[in-house]
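Omission of a single protein chain aside, the complex is shown with its protein chains in their original locations.
After this line comes subunit A, so read on.
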Amino acid sequence: MALKMVKGSIDRMFDKNLQDLVRGIRNHKEDEAKYISQCIDEIKQELKQDNIAVKANAVCKLTYLQMLGYDISWAAFNIIEVMSASKFTFKRIGYLAASQCFHEGTDVIMLTTNQIRKDLSSPSQYDTGVALTGLSCFVTPDLARDLANDIMTLMSHTKPYIRKKAVLIMYKVFLKYPESLRPAFPRLKEKLEDPDPGVQSAAVNVICELARRNPKNYLSLAPLFFKLMTSSTNNWVLIKIIKLFGALTPLEPRLGKKLIEPLTNLIHRFSVSVLISLSSGMPNHSASIQVLKYLGLLAMSKILRTHPKSVQAHKDLVLQCLDDKDESIRLRALDLLYGMVSKKNLVEIVKKLMSHVDKAEGTTYRDELLTKIIDICSQCNYQHITNFQWYISVLVELTRLEGTRHGHLIAAQMLDVAIRVKAIRKFAVSQMSALLDSAHLVASSTQRNGICEVLYAAAWICGEFSEHLQEPHQTLEAMLRPKVTTLPGHIQAVYVQNVVKLYASILQQKEQAAEPEAAQEVTQLMVDRLPQFVQSADLEVQERASCILQLVKHIQKLQAKDVPVAEEVSALFAGELNPVAPKAQKKVPVPEGLDLDAWINEPPSDSESEDEKPKAIFHDEEQRQAKQRQPEADEEELARRREARKQEQANNPFYIKSSPSPQKVRLDVPGVEHIPVVQIDLSVPLKVPGMPMSDQYVKLEEERRHRQRLERDKKRKKKKDKDKKGKPRRHGSLHTESDDDLAPAQQVDIVTEEMPENALPSDEDDKDPNDPYRALDIDLDNPHVLQRSPLIHASTPVTHGSVAREPQCVPFLRGPTGGRRLKADHDLCVLFQKSSKHKKKKHKKEKEERSKDKKKSKKKKPPGDEAAEPVENGALDEEPLPVRGTSLANPDLALQTYDIQGSLQKDSQVTVSVVLENQSSSFLKNMELNVLDSLNTKLARPEGSSVHDGVPVPFQLPPGISNEAQFVFTIQSIVMAQKLKGTLSFIAKNDEGSTHEKLDFKLHFSCTSYLVTTPCYSDAFAKLLESGDLSMSSIKVDGISMSFQNLLAKICFHHHFSVVERVDSCASMYSRSIQGHHVCLLVKKSVSVDGKCSDSTLLSNLLEEMKATLAKC
């Protein structure tokens, strides 16, 4: 052994330390990888040694290597070893390494829980500090759940250094484990008024971050922050508070007025210092100008939201910024443009942007420009576009872009516009056919080119609206070119399908014109060209092509017999497509009597052998798919089915039929005629048609407007002539027309997207269910829900989601429990008069259930009867149960206690925190709380008052407001649980006058509430057990399904114990009462709890309480 030691320390002399490693890496520039792999081998050797110093050194080196990009996850266990070293030097390195390389997927992270808990309760503040810092980097939902309580305790640590760290880390814990927010919040609030400025700013930080996501829950804190803002001198804190108010003011308009004065004060105080810090922080002058430019644009985009007019005046300036060398500034300017466009300047702005698209180098920026152009044009249902011909030509022009990823965006726009703006279809079709004609240019050589997506749109538009085509035959040939087969599969598929549509319309044309030869020619063309698609590697293309080929061959046969077929073929594509809103499907309400969860067929029986089962299912599916794909092959079959479908649709109330909306009727207004139609010269093949057009449109648009103006002026003149007294309101030559005066070039109807008639309106569509902040949307002021979490989160650790979703109804569905509840650890009896009025409609059902239950419980159990209580309700006893005050007519006051805290300093006092919420519409004041003192437990009253006097509540409650009051009780003996009866009297004032009311309640003090979580080390624990001063007792609980880990966590959480040591299925735990009784527990997995305590009565009471808790596991 000794020799080993010596050997270890000699080895160490030869070990590299971190500096050597860094130096070595720098000296081995050429063969760095080789050198490092050598080092890693050495480190592996070092990690095998017993000497912790060597290990720590090795881990330190590994941390450095990790930064260089080497994988060190294999050393995770060694890192934990170093973390658990007793010396701070090593512990620090261990935690650093852990914080750098642990993440949620690290499996050994589970092993750290107890180590971290031990470090958190370490007497050295730096041990605790380093553990908190490390934890902040790798906290997982499990760790957060297990350690939430420990960290909460640390929030009231004596050292501000720990307090501030604990407060800050709570934010991370909330994110990982939202249930902890509610129990921790009162304490967090308390910290806003901490004497230490560091802790204060940490609390402000956390609450600001929370409030930013869900501001409405934090409105009640506004007065507190207001006070802080006027009193604090810490700029960092002030900035955070102002940000918080920024989030709160939209919700509470009165706040804005109140804030004006302090804010102006602040601005005066700081404007100078801000400028100084800006100039000192930016030594490089030109860089600071860029920063200011950026900030200016940012500020403008914020002003734009409220005062768009004032920003629009700076359009030129913003456009100038588009020329800036700096991409960040250009992007900001682009953002601004989005909000600045109007009907008047859209064309001009887009023209400018298009010129930038040409100049832009770097695909990312160009793509960004492209998306912005499309965004700008399509915003608010194309409200700024007056001339859709212009827009289509812009889109066509954009297809010239090479290497863009956004081909599909352009395609989507083309489709959208062509479908929804009926007047433009003719024009769109002509453009698209040109595009198809020049497809070899668009999709030239590079197949990966994203731009070929537009061909998808082009093909579809040409096919669907083929009646508008000027030269359908030419387009058909263009679509059947051999080159097409180089396009991606999904585009080819669309080609194939639309070729048939086109073919159908050509057939019809030819037959109407009585040119059977021409019709046969077209058919022959199809028969010749389609086989190239049949050979396609893409299944979809192949399948469609072979179906259609058969169809065409059939037609050919009929044609040979001189049978007119056009009518039937075009009937294949009868009917018109209407745009359907993307959310339409979701909004269709489930019809009554339809149970989506019910089996349609009998579920497969379990008796089937497992080997066969998957096979059978697979086979089944294949068959079904094959069946589905068969149709289309036979034309008659198709027609028959279509008829059947039509029939079915007609009978189906949920099918969205194409009904001519009143808007569409307007389409035929002669507005289309007067548009100057540009002749596109299709005979010039190499020129992309449409390309020069958007410029032309600018001119045309100007001309048009000019004409409009002239016309208007003429009218006005006429009017003037008639009415010469009238003052000229506008000067004709001035460009003063407002947006509204600009008549669109076409009578354009933007067909709105259809929604099912009985769609349910809901705003929640846009919320992302995965948003981590959503879970933190907890109404903290609502006392009814307030006390739900501590118990629930201990008893159902895994199912966070489901707990959050079924909030209030749970306890009421579980057995009728009238006027009382069992007491659990933190919380005591609650009573309130009316179940929350402020619940939203959603909870109506629950509310009804609740009130039903309430009535039931009232009948069964008279108020105050507490003798026989079903224990099974205990797990949820945090839930307040209604107590009917007999004397109360309509008090509407909720009263609830959520925390009893003993303090070690004063050995016979406990503090009870009560949340009072006014749920009525009256103003409550002069509140006084009085308790019928028992011999043992007395309410601490102000000096000089008698036992019958109440303790005044130091605030008043306006309607809908809640506040927290604390009352101190003096306890003589803590060995027994206590119950106290009390009354809260108050004056309720409303329009009809004021009345004096009172509310009775009961307070439960359990033995647990006298315990204070105190860490204990195993040696001290052993001594305590050996001392023999402790009396013993034990309990046994059966039928616990929960894991041992959770069980321990539960005991820790509810009964204020801390784990001293855990060996396999056995754990020793310790706690201390406020009067200094030691309580030691030995918990075995089976589950039995052996307890030793300096007071036997206390112990037996405690164990009884524990048994009640465990029985519900």
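Quick note on the criterion: a residue touches a chain if its C-beta (ideal position, glycine included) is under 8 Å from a C-beta of that chain, and two chains touch if they have at least 3 such contacts; residues count from 1.
What we mean here is this: contacts and distances are computed from a predicted model.
Novice: Quick one: find the hidden chain's UniProt protein name among "Coatomer subunit gamma", "AP complex subunit sigma", "histidine--tRNA ligase" or "Odorant receptor".
Specialist: The UniProt record for the chain left out of view names it "AP complex subunit sigma".
Novice: Tell me which residue among A:Met152, A:Leu188 or A:Leu331 touches the hidden chain in the full complex.
Specialist: Here the residue in touch with the unshown chain is A:Leu331.
Novice: Which residue from A:Gln49, A:Asn114, A:Ser136 or A:Ser1096 sits in contact with the chain not drawn here?
Specialist: Hidden-chain contact among the options goes to A:Ser136.
Novice: Which one touches the absent chain: A:Val206, A:Leu370 or A:Val912?
Specialist: Selected residue, touching the omitted chain: A:Val206.
Novice: Check the options A:Ala58, A:Leu96 or A:Leu1030 and report the residue that touches the missing chain.
Specialist: In the complete complex, the chain left out is touched by residue A:Leu96.
Novice: Residues on subunit A that touch the omitted chain in the whole complex?
Specialist: Counting only subunit A, the missing chain is touched by 2-3, 5-6, 9, 18-19, 22, 53, 60, 63-64, 66-69, 71, 73, 87-89, 92-93, 96, 99-105, 124, 126, 129-130, 132-133, 136-138, 140, 161, 164-165, 168-169, 171-172, 197-198, 201-202, 205-206, 209, 212, 234-237, 239, 243, 277, 281, 284, 286-287, 290-291, 293-295, 298, 325-329, 331.
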